[in-house]
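Before I ask anything, here is the structure I am working with.
Just one protein chain is left out here, and the rest sit where they should.
Letters A and B mark the chains in the order given here, with residues in each chain numbered from 1 onward.
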Amino acid sequence: MSREGGAPAGSDAVRGASLKGTPWRDIVLTPTTARIAALIAVCVFFSIASPFFLKSSNLLNVMVNTVVVGIVAAPLTLLLVARQVDLSVGSGVALAATTLAVVLEMGYGMGVAVAAAMGAAMLVVVVNAIAITKFRVNSIIATLGTLVAFRGLAKLEGSGRNIRVDHFDFLGRTRINILGLEVPLAVLILLAVLAFFWFLMSQTRYGRHMYGMGANPKAALLAGIKLERNVVIGFLLTGLAVGLAALISVSQIGAVAPTTGQGLELLAITGIILGGASLGGGRGTIPGIIVAILILAVLDNGLTLARVTSFWQEVVRGGILIGAVALDQARLARGKPDVRFEL
Amino acid sequence: MEHPLLSVQHVSKNYGAVEALKDVSFALTRGEVVGLVGDNGAGKSTLVKCIAGVLRPSDGEIHLEGTRHEFATPADALAAGVETVYQDLALVEMFDLTANLFLGRELIRSGWLAPFGLLRKREMEVAARNAVAQLPARFPDLDAPIDTMSGGQRQVVAISKAAFWGRRLLLLDEPTAALGVQESAGVLEMVSHTATRGDMAILVIAHNLEHIFSVCTRVLVLRRGSLVADVKVGETTPEDIVGYITGAR
Partner (left out) sequence: MSEPRFGIGARHDGHARFARWSTLVAMLALVAGACASPATSASPAASAAPAPSTPAASEAAPSESAASGAGVRIGYISGGDSDPFVLLVTNGIRAAATKAGVELSECDSDFAAEKALACARTLESQQLASMINWQFYPDSAAEICEAYGNLPTVAIDTPERPCQKTFVGANNREAGLISGKGLGDFAKSKFDCVYDAYISLDFPVIAEINAARAGGSKEGFEGVCGAVPKDKYFSVDTFQGSPDQNENSRRQVTDILTTLPDAKTILVIAPNSDGSALAALAAADVAGRKEQMWVVSHGADPSVRDTIRNEPQWVGSVAYFPERYGDLVIPLAISLANGDTVPEQSLVTHIFIDKTNIDEFYPE
């Protein structure tokens, strides 16, 4: 039975808050626009502070500096949206990179070494996934554990040495000429990874299920969504990204050290939370974290160009993390949602 | 003779020594709206969860249209055409109405993109709008997250979602519990509207006997896990029902 025109008596009751008449402020001053404005502001500031900032080579460098963090931050966003975290990514990078170096040292070819490195990254994933799904350990605790354990394993594997890796320049040092710009291959790889995760999170059923799982796990379960399977897939994707990030990192630096990748998870999570993901799950988009990671990279780059002392740089970065988390907490406490959950 | 839509036969549920349900049997036919009442702890939610596939009965059988069903998960119940609206609604607050409507059952593209589960967003939106247009309720902005809606509106969303997918049975656990007078009226109207489709049976748990009497044709009373009454609304009064609930009758 369909109804036309005015609703009968009683149905007025279900008419509630309407978005008509929402002040324009609330639509324009969203966190998204605030982030973009911040990025623009920071760029403007540094273009004034240093004549080198706006050079195309510098801007490309800024993007190069986001590659390793960005590749790792993308799957972390997916996980965080589903209310999971993986804090072990830095150690995963270390293990994969060390494996690559050690296998090469042993005399094996590049193909074998790369395969072994990816295998090492997946090993971390398997342990994480088992701990979280089989043993029901909270993902923060589980991946904190693997962060420590696999860092130790990497150090064992490399005997605590700094290991040179030669002849592995391709991923990290190749530049491709596009429209007159020498674009680093690594940046193109990053863009591909970001595009993949954007697509996955916003256009597929899997992505939507991950949002649902993070926003209301009970509802997701009752709707027949397979929580465990989806989380495992998320971790698998993280493992692939970690392996790829390790390969690029080694290629960029030409060496592996016991400290390789240390601090990566902190940087990635700063970027993700600044980019709109919430520790409570259900929120966060790839475009959001792209802007956030760019803000952080521009800050690093700009402060170095302007020759600001490094300790100040750390203060700024730490302050941003605190600010971003505080905003996130405030938003959670108010219960105020972003207007749309996906861009 | 045609099989009843739902036949609950001698269902019991034990938690260790606690008997939450004791040998409960009843049947529902298409087009019926039946109320399920009882005091707190009488076993109403437990019974609904057993039928919805969230819990497994310790004993007894559940038949739908003559066929026995054993639901291992909620998904099994959904597949059998049993839709449930839980007390906390099980809606995703951050999603809009369309996304909630299709949660877990999203329409995806076929073809080579099928394994990725590419969403057919436009089609889902159209389907959702059509479904909503049929309802007695009005929603000012279908694109807003349902966070922005009132409790009553959200209840209607949940029920319309269940009505949209339901083929056989609709289970409503305290749909009016948190609502005021006006909003409750709207929800009850929604229930009646759904019943007029005629293809489903609806089981409604409620504490408010007035609400029960306004939409239901039959009332089941649970007391301490046992079914103590199965009466037609026309043949009884709220006072009688209270008697059954408390054990005075």
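Here, a residue touches a chain if its C-beta (ideal position, glycine included) is under 8 Å from a C-beta of that chain, and two chains touch if they have at least 3 such contacts.
Small disclaimer: the values here were computed from a predicted structure and weren't measured.
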item	value
Given A:96, A:121, A:163 or A:274, the one touching the chain that is not displayed	A:163
Touch criterion as defined above, residue of A:172, A:207, A:271 or A:284 at the omitted chain	A:172
Option from A:85, A:102, A:190 or A:241 whose C-beta touches the chain left out	A:85
Among A:128, A:238 or A:278, the residue in touch with the chain that has been omitted	A:278
For chain A, the residues touching the chain missing from this view	50, 52, 55, 57-58, 61, 64-65, 68, 83-85, 87, 132, 136, 138-141, 144, 147, 155, 159-164, 169, 172-173, 184, 213-221, 227, 231, 249, 252-255, 257-267, 269, 278-282, 300-301, 304-305, 307, 309-311, 313-314, 317, 325, 328-329, 332-333, 335
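One rule holds in what follows: only the chains that are shown with their structure count from here on.
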item	value
Complex contacts: residues of chain A adjacent to chain B	1-3, 7-8, 10-20, 200, 203-206, 208-209, 211-212, 215-216, 218-225, 282-283, 335, 337-341
Complex interface listing, chain B residues touching chain A	54, 73-75, 78, 84, 86, 88-96, 99, 103-106, 108, 116-119, 133-138, 140-141, 143-145, 147-150, 152-153, 155-156, 180-189, 193, 196
